[in-house]
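The next block holds one structure in the form of structure tokens; read it before the comments.
Removed from the display is one protein chain of the complex; every other protein chain stays in position.
Coming up: chain A.
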Amino acid sequence: MIKSVLIFNNHGNPRLTKFYQPIDIATQQALIKEIFQLISKRPDTVCNFLEGSQMLGGQDTRVIYRHYATLYFVFVVDESESELGILDLIQVFVESLDRCFENVCELDLIFHFKEVHDILAEVITGGMVLETDIGDIVAAVQEAGKLAKKPTGLLAQKSPF
């Protein structure tokens, strides 16, 4: 199971938080802070597995992350996920973002906050991997995107977004 997906930038500002089990908001924030503090100390040359979270606990909880430019992509998973597989999955997720936003950068994630969630939902559902094929992921996202843009009534004239 994937337990959580977090994206934050080099300053620890969250850009996406997703917890696949309900967890109260104070703990969410504390966890992000803790993971950021641990991760930000690590040079890019070291491995992508983070140790030493005091908060997470659990016998087989692993924190796997990748660092792209200004963003950290952090996956918290348990034993039933393959460590290297998750590293690949992060890559899949990022490439999907890149395909959807065309040269994705941090600002895309900030201003298209909901879309990032939508893309993630096409990769992971309920903490389990839904799709690893980037083409399929992007196709599903685009299909939903078309539906969202369909002008319906008021929305056609006055889009609040």
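Quick note on the criterion: a residue touches a chain if its C-beta (ideal position, glycine included) is under 8 Å from a C-beta of that chain, and two chains touch if they have at least 3 such contacts; residues count from 1.
Note that contacts and distances are computed from a predicted model.
The listed options are "Nucleolar protein 6", "Ribosome biogenesis regulatory protein", "GPI transamidase component PIG-T" or "AP-3 complex subunit delta", and the UniProt record of the chain not shown names that protein "AP-3 complex subunit delta".
Checked against the hidden chain, the listed residues A:F19, A:Y68 or A:F101 yield one contact partner: A:F19. Listed here are the chain A residues that touch the chain not shown: 1, 3-4, 14-29, 31, 41-43, 45-52, 54-61, 76, 78, 80, 82-85, 87-88, 110-111, 113-114, 117-118, 121-122, 125-133, 136, 140, 143-144, 147-150, 152-155, 158, 160-161.
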